[in-house]
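The complex appears here minus one protein chain, its other protein chains still in place.
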Amino acid sequence: MEIRPILSAMRRNKVGAVLIALQMAVTLAILCNGLFIVEQRLSLSSRPSGLDEANVFILTNQWVGNPPDLKARTQADLAALRSLPGVVAATVTNSYPMSGGGSSEAVKLNPDQKEASATTALYLVDEQGLQAMGVKLIAGRNFNADEIPDKAGFDDQVPPTAAIITRVLAGKLFPGQSALGKTIYVQFQKHTVPIVGIVDRLQVPWVEGDSWAADFNDNSTIEPFHYFGGYYHYMIRTQPGQLASVIQAAEKQLYKLNRARVIEKSVPMLEARKIAYKDDRGLAIILVVVCAALLAVTAFGIVGLTSYWVAQRRRQIGIRRALGATRNAIIQYFQTENFMIAISGAAVGVALAVSLNLWMVSSFAMARLQTGYAFVGAAVVLLLGQAAVLWPAIKAASIPPALATRGGA
Amino acid sequence: MLKMTHLSKAYRTEVVETYALRDFSILVKEGEFVAVTGPSGSGKTTFLTIAGLLEEFTGGEYQLDGANVRGLNDNQRSRLRNEKIGFIFQAFNLIADLNVQDNIDVPLRYRGFNGAERRRRIQDALSRVGLSARARHYPAELSGGQQQRVAIARALAGSPRLLLADEPTGNLDTQMARGVLDLLEELHRDGATIVMVTHDPELALRAQREVHIVDGQVVDLAAQPRMVAAAHAGA
Partner (left out) sequence: MFSYYVNLALRSLRRNVVLTALMIAAIGVGIGASMTTLTVFRAMSGDPIPQKSHQLFAVQIGNWDPQNRRDYGREPDGLQPQLTYMDSMALMKSHAAARQTAMYVGGFALTPSNPELRPFQIQSRAAYTDFFPMFQVPFRYGAPWAAADDENHADVVVLSAELNDKVFGGANSVGKTLNLDGHDYRVVGVMEHWSPTPKFYDLNNNQFGKAEELYLPFTRAIDAQMPSWGNYNCSGDIGEPGWEGRLRSECVWFQYWAELPSAESAARYRSFLMNYASDLQRAGRFRWLPRTSLRDVREWMDYQQVVTNSARILVLVSFSFLFVCLLNAMGLMLAKIMGRAADIGVRRALGANRYAIFSQCLIEAGVIGLAGGLLGLVLTALGLWGLRVLLSEEVGRLTHMSVTDISIAVALSLTAALLAGLYPTWRAGQVQPAWQLKAQ
């Protein structure tokens, strides 16, 4: 196929060609970055929390008023929950992963440090805590029943006796060594605490995209307490398949024990995950829809403008056919023409995509686009152009050669 | 009415310069019916487009109804075209979207007449060409001869000083052509100034006088009687 005559014929329709190329360029830039963001948000929302999510649910409990026998009530609740059929373990806790609410604090290795060594989330659970969460212990041991003091609400500054930290936190605090047996300073450096165990993974409560806790997402510290107060969560792990029935039974049982309470919610962890990442998933869906619409609009634009060019050149096409061009040759002509426009559009588009990404990196603290995305995007846009031009090209190919003799449009 | 002196029109491409009209002079007085003839490519169409202010010319002078045309900008030329000239084209050039009366209405709108004035003129023009019954028809519903008569009505509606016709019967069969020419003669009898470009010598005979163009210049027919005789005999 001769490029030059096609190019010079295109010069007559310069503006139209530029319009198509520009549309493809912008579509490419948005497509690359949009899909990149989608991939990021989706991978963000599929990070494991460390919990046995399928079998864990949270029951948030608020007592009416501030009765003096909170400890007894909580113990009674726990006993009842643990004896329900289908329950593997249950604990009281101040917070849980993906909840959006909890405590965090700075960790130091010795109290005179100027700056903290790391930031961590705090989970306060009893000896059934690890089992209730379903986290994997990879070193050390669980808490013993005799090292668990009472903690009457958050303002009770009882010192913790031990800590279990996550693998990531251990690596941050004691790189290259085993963290077991080492001590850290917590609770505003008022207490030293020995590390007695390390779990594989436990996320912080704040997990959404753009979260303020993004830097320390996997830093968690578990401290042993019998926690009770006016407001806390029961974390309950069930046998597989028993989640729904246990939830029902649990609520009923607790209200039977004592009606002067509000069960704010009973949330399976899988549901908590959905709620936590709703906006990230939503953004991903919206971006996919917009990208699809962009591709559609660009495709329609190509179809429209090419059809117009075909109509404009009817006589010329008829003459070509009269001079011996086959139908395929006509189709090829338009495909080549579109390809050249698309190539320049794609080149500009890749440059646009990269600069757009760089701008977003600086303004929104986004990650950098991998070049793979740019090439995939270019390929998609090129294919789209070729597919879109096919229909008008086929219509052009069916213009009868007799048109050349008719002398009129 | 229409006076061109030593007019020239050149087309320049990168390689060559061609003259469509060269040292061209013509004088059409008010009330005349002049035929402009010449072989294909002689420049008679160029003459018409320049006369109709559709194109600029390179050299010489052109006076229309006493006013010098050189150096007018696009707005002024459009206004002159609108007020002084009525076009009749070979291909009718009616606007297919609009019906007969809306077609005639087009130049009147650009003139700025009010609604009542426009309606009056459209009615007058239609009755002049004998098509009052077809006011709401669309061009596609009319015969070639009828379409040309609508075009003539459109040309007349603004009371132009000059009618310019380009092969007015070129797309018509003999019978319709006769009807159109009868109408043109009638208009001439009523005092219109008409310049008609045609390659048909029989048509040229219906006019008052003939101006013959060859290679962009006026040719004195008397000096070349054989050409005229040949034209009359064969063609």
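Of note:
Residue numbering begins at 1 within each chain, and the chains themselves are lettered A and B in the order written.
The criterion applied here is as follows: a contact is a pair of C-beta atoms (placed from the backbone, for glycine too) under 8 Å apart; a residue touches a chain by one contact, two chains touch by 3 or more.
All figures in this text were calculated on a predicted structure; none of them were measured in a lab.
One of A:Q62, A:S83 or A:Q248 touches the chain omitted from the figure, and that residue is A:Q62.
Residue B:R81 is the one among B:R22, B:R81 or B:H212 that touches the chain not shown. When you scan A:G16, A:G140 or A:G318 for touch with the missing chain, the hit is A:G16. Screening A:G171, A:P194, A:G230 or A:P401 against the full complex identifies A:G230 as the residue touching the chain left out.
Mapped onto subunit B, the interface with the missing chain covers residues 45, 49, 52, 54-55, 74-75, 78-79, 81-83, 87, 89-91, 93-98, 106-107, 109-111, 154, 158, 166. Contact between subunit A and the absent chain runs through residues 15-16, 19-20, 22-23, 26-27, 29-30, 34, 37, 62-66, 106, 115-116, 155-157, 187-188, 190, 209-210, 212, 230-231, 255, 259-262, 264, 275, 278-279, 281-283, 285-287, 290, 293-294, 297-298, 300-301, 304-305, 307-308, 311-312, 360, 363-366.
In this section, only the chains that are shown with their structure count from here on.
Separating the centre of subunit A from that of subunit B, both taken as means of CA atoms, is a distance of 74 Å.
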